[in-house]
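First the structure, in the form of structure tokens, and then the observations on it.
The complex appears here minus one protein chain, its other protein chains still in place.
We just call them A and B in the order they show up, numbering each chain from 1.
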Amino acid sequence: MFVLRTRGTKLQSVKNSGTKRTDKMTSADSGPDERADDSVVYDLAADCTLSDISEGEQYHAAVNGVVDYGVFVDLSDSVSGLVHESNLSQSYDVGDDLVVKLLEVRENGDLSFVPADPDDYETVAVAHEYKVAETGNLGDQVGETVHLEGEVVQIKQTGGPTIFHVSDDTGVVPCAAFEEAGVRAHPEIDIGDVVHLVGVVEERDGALQVEATSLDALDGDEEDVVRDRLETALDERAEPHETEPLVEWPALEQLFPDLRDIAKQLRRTVLESRPIRVRHHADGDGMCASLPVELALKRFIEQTHQDPDAKRHLFKRLPSKAPFYEMEDVTRDLNFALEDQARHGQKLPLLLMLDNGSTEEDVPAYENLAHYDIPILVVDHHHPDPEAVEPYTDGHVNPYLYDEDYRITTGMMCVELARMICPDITEELRHVPAVAGISDRSKANAMTDYVELAESEGYSEEFLTDMGEALDYEAFWLKYDPGRNLINDVLNVGCDDEERHKELVSFLAERARSDTEQQLDAAMPHVQHERLASEAHLYRVDVENHAYRFTYPPPGKTTGEIHDRKVQETGEPVITIGFGPDFAVLRSDGVRLDIPEMVSELNEEIVGGGVSGGGHLVVGSIKFVKGMREQVLDALVEKMADAELDEALQSTTVGHQQED
Amino acid sequence: MFVLRTRGTKLQSVKNSGTKRTDKMTSADSGPDERADDSVVYDLAADCTLSDISEGEQYHAAVNGVVDYGVFVDLSDSVSGLVHESNLSQSYDVGDDLVVKLLEVRENGDLSFVPADPDDYETVAVAHEYKVAETGNLGDQVGETVHLEGEVVQIKQTGGPTIFHVSDDTGVVPCAAFEEAGVRAHPEIDIGDVVHLVGVVEERDGALQVEATSLDALDGDEEDVVRDRLETALDERAEPHETEPLVEWPALEQLFPDLRDIAKQLRRTVLESRPIRVRHHADGDGMCASLPVELALKRFIEQTHQDPDAKRHLFKRLPSKAPFYEMEDVTRDLNFALEDQARHGQKLPLLLMLDNGSTEEDVPAYENLAHYDIPILVVDHHHPDPEAVEPYTDGHVNPYLYDEDYRITTGMMCVELARMICPDITEELRHVPAVAGISDRSKANAMTDYVELAESEGYSEEFLTDMGEALDYEAFWLKYDPGRNLINDVLNVGCDDEERHKELVSFLAERARSDTEQQLDAAMPHVQHERLASEAHLYRVDVENHAYRFTYPPPGKTTGEIHDRKVQETGEPVITIGFGPDFAVLRSDGVRLDIPEMVSELNEEIVGGGVSGGGHLVVGSIKFVKGMREQVLDALVEKMADAELDEALQSTTVGHQQED
Partner (left out) sequence: MFVLRTRGTKLQSVKNSGTKRTDKMTSADSGPDERADDSVVYDLAADCTLSDISEGEQYHAAVNGVVDYGVFVDLSDSVSGLVHESNLSQSYDVGDDLVVKLLEVRENGDLSFVPADPDDYETVAVAHEYKVAETGNLGDQVGETVHLEGEVVQIKQTGGPTIFHVSDDTGVVPCAAFEEAGVRAHPEIDIGDVVHLVGVVEERDGALQVEATSLDALDGDEEDVVRDRLETALDERAEPHETEPLVEWPALEQLFPDLRDIAKQLRRTVLESRPIRVRHHADGDGMCASLPVELALKRFIEQTHQDPDAKRHLFKRLPSKAPFYEMEDVTRDLNFALEDQARHGQKLPLLLMLDNGSTEEDVPAYENLAHYDIPILVVDHHHPDPEAVEPYTDGHVNPYLYDEDYRITTGMMCVELARMICPDITEELRHVPAVAGISDRSKANAMTDYVELAESEGYSEEFLTDMGEALDYEAFWLKYDPGRNLINDVLNVGCDDEERHKELVSFLAERARSDTEQQLDAAMPHVQHERLASEAHLYRVDVENHAYRFTYPPPGKTTGEIHDRKVQETGEPVITIGFGPDFAVLRSDGVRLDIPEMVSELNEEIVGGGVSGGGHLVVGSIKFVKGMREQVLDALVEKMADAELDEALQSTTVGHQQED
């Protein structure tokens, strides 16, 4: 039996005035209800098969062959049969339309028709009955022909077939349509079209692909129904997982709703096959933030995309050398994104800023992106300028927005974010927040819990410290390269050789320390000391003239190291300035510096000093023009002399420092 | 009927002494005229078909099968038939040659022969009759078998077939010959060979390709005839279009013959499938010069090459950071060209220098290229050194060679050049000369017309200025990257989103201005002023010590900006020197500096100063060794004090400035 309405979206039943299709017919309109059974003539869709027809029913047909013994008629692409000449009362030409009745399906499958000549009839369109398969669950249908309904999210021409990536409410699957080697199949189909695709499920290189036999864009109601279904499903599927925090910590937990929103947007971005580009701070905490998110998103891409290369095309991670999103970096990123769009048919990406991106200094780059369809998400723990940044972002998570501070490191937040995206990876991440915290010298109370958690996984506190050092050291030498495999080995996230991980961390930490020792051997004798009016110690070091250049540790870290030693040595309030020809790095313990305020005053007071900079209460950096260094530094020190002591304020590495 | 001489190049009729091919024949030589009809024996070429034979004629044949009822004989690859045993008076073995007469072509296509035994005969070679198709007009022959005659201009081995790019008098088409996947087909065919190719036209990815079934190199007369035809046609097709200038401007029009010559060489280079590499000045005028030429050449490549990838392989554009062709750049370019030649079978490229390349400083790089087959064309409006440069160039257009000057910018010339190459793009370029002129501060009278022309396209003068700023700004941040998609969006050449273009230009211009403002806030207070003996104002600024480094605007532009403000402020003759540790940028208004003369004097006078440099009357830059800066600058200022005032001389950005 055939089915008029196979499923919600497929009904094409049209009641029309029966227009006689050959001159033998007369037409007359009448209400549908009054019609007798034989007043129905079915109009088969092109993809109808034998399963859609029944003996005794009437069909619209077209003559496709005339022979001595009769005419051959087509009811659909695959349903054809003969009207024997003995039943014909007139002659037909190829192409003539007529109405026929199915007399018999013979044993060998041949169909035998007779002409029908209803005076008045209703035409009922018949769609081929099919069950819509789910792109995410094709695993046990390998070798079978399936029907898919979904949105085309990427179209890639290969040297062989054209690959249409079709996304539905369960996943994305690449579908190969072959016209001719290298020839774009179905040029009428565009990205964003909702389609009905028929094809055979195949396994290729361990992944699934559908070999398309037919592909049509849906329109009208059909399209709307599918779009609604997809949108609802997309929203549901984008919903992040409900996770319990790794350690109980109310300060962090109040950020969970914001993190969940980021997680949802990222999951949705993956489901929409929009590429994600991560830019992160090139230091230990930045690595601890970006690697878990990378792992989670790649795992989620794997789960939702049948194409094994999707991981590589949809995710890219790059460290930023500067502590903000530089104009040079955004120009490069935009240029690549436009190239990918032009050459590979990819959507423009979403930008995810990690351990970077919260400050006014990032705004020019964001403004540049604003002219393109490139959403921006930020997870950062540097002192933010929300008024400046948020007009450009689609999500911004920062502990300062909750009256918390840098002590909630980006790595800590991102481990939770990664788990919301993909909770399976929790096992591999338990030690990461501790590394992030140690690396950024977080004084959070929760650090004790994080370290204990890491210890329960077999990491000693000393080794966690080594990991932080090793990450910083590798980040320095990798420069602009993400160094995926190397960094995985160091952080032991997605690393397959525990022994190597351990040796490598020890070696790198040891090198970092010995390089630092050598640097300090040169620099320490030149550190100048004075006692400020406030009784704070002020240490100054010329990192351009009294430290090695272009090697590890860079100026900011060198200054930090000196500062830490002096704090330890004196046990009293300490300010340290490491200055180069046109910059100074500032660190303080027990003194309230308020660097943004100082920068703004210096800029006004010192005409032609070109003073600018960033930071907050205890850490920061300033820039100035080379020729005004003495004036700027003198004025700076004067201001510092007046700075209020505050034992609660402790230094951190988390500032905007000039690193090269 | 068969045809002995199908077309000019195809005759292979050979009169020879009939050598009996089997022992049944006797041979005797005699003049062709005396021969009776049956003394002619035709020798079919391998590709002859049924259309080339006639009943009753005699043919050379070879036995390819012996059966009970006779022998099968081959006349060509596809012409075979039977000699029935009833007609045979001797036995034959496979491989034996004999002469047969065609008795009958049966209804089913079978051929029936009888042995012939002419005592004396002339052998006449028969080539298969064919019509030569045109590579540029294969569009309505898809699916048909065609014959091509042309020159092989590139041979590329793919993982599948070997692709021979065949060029004739109408275009270039890729022809795929398949031996075995990845195996070089026709190893006997080299680049430069003139060939006869038979194949089926196919459409692949929207472009045409010929699937070759046979491919043979021509030689002797055949080759000569085709080569002559191709050369004549090449010359004709390379002929540029006759265009009317966008605005009436005799100064520019006198350069048209030179520009037409460049256009012809470029078109010919495309037709010969030689890659073109453009090196251009990385500033506004350089972009306005190179983008129109890029668009025109790519359009022309599309029109003449069936391979859709040809655009990408045959054209590359790179900005030069330095204002001349540095040894490092030429080394890199040459290295890439040799690699492309070695790995992809490409010809060495032609080098097109735009808004760069006219000066002595370019000569070392040109000398380096001179050892390879790499022609050089230059279109520039910087003060040229024709004696130094022209021994190395195949074309050199520069307004100074016509007693004009920098006011005819390279962008203005190149818009006309682009139109000569491909006039269809005129619509997209009307606003470009105005941007070029504003960007390089051209004081040309024609600027009014150019600006009006742009205004008629909807561009206000203010917006044109913004475009110039935006181009400079993006050029700075892109560094060595051509940034194709980004720059197209800024200049609105090949950009598809008018709205985005407008917003982007406004944003970038605004950023450029605000960065410039910040730079000048720092630098202005440090500008030193003195009044020269000539009454001219001299301003000096230390751009290393009193300006930000490594950011926009770079030293040259910073100096120019300061200069422009001082000119406006004073309304009197002004010289500005922006100096760094080992360079100085010079700008003047109303003073005749003659920088080359000064450089040459300084170099002689200051021993160990290492003074070198370039420029001309009002703008330039000099280099020196760091340790001699004071002496060099003092001597320079002394010379400037003596420089003659000349109100007509106005500064421009068009000089050789140190930009980084």
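We take it that contacts are C-beta pairs under 8 Å (C-beta built on N, C-alpha and C of every residue); 3 or more make two chains touch, one makes a residue touch a chain.
In this text the structure is predicted, and so the values were computed from the model without any measurement.
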The one residue from B:Pro115, B:Pro275, B:Pro596 or B:Gly609 touching the chain left out of view is B:Gly609
In the whole complex, of B:Glu104, B:Asp119, B:Glu248 or B:Glu328, the residue touching the missing chain would be B:Glu328
Contact with the hidden chain, among A:Glu85, A:Glu104, A:Asp119 or A:Glu203, goes to A:Glu203
Across B:Lys321, B:Lys623 or B:Lys639, the one contacting the chain not displayed is B:Lys623
For chain A, residues touching the missing partner are 158, 160, 202-206, 474, 477-479, 481, 483-486, 500, 503-504, 507-508, 511, 518-519, 521-526, 542, 544-549, 552
Omitted-chain footprint on chain B covers residues 157, 159, 180-184, 327-328, 331-332, 334-335, 338-339, 341-342, 364, 367-368, 370-372, 582, 607-610, 612, 623, 625-628
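We take it that only the chains that are shown with their structure count from here on.
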Distance in whole angstrom between the CA centres of chain A and chain B is 40
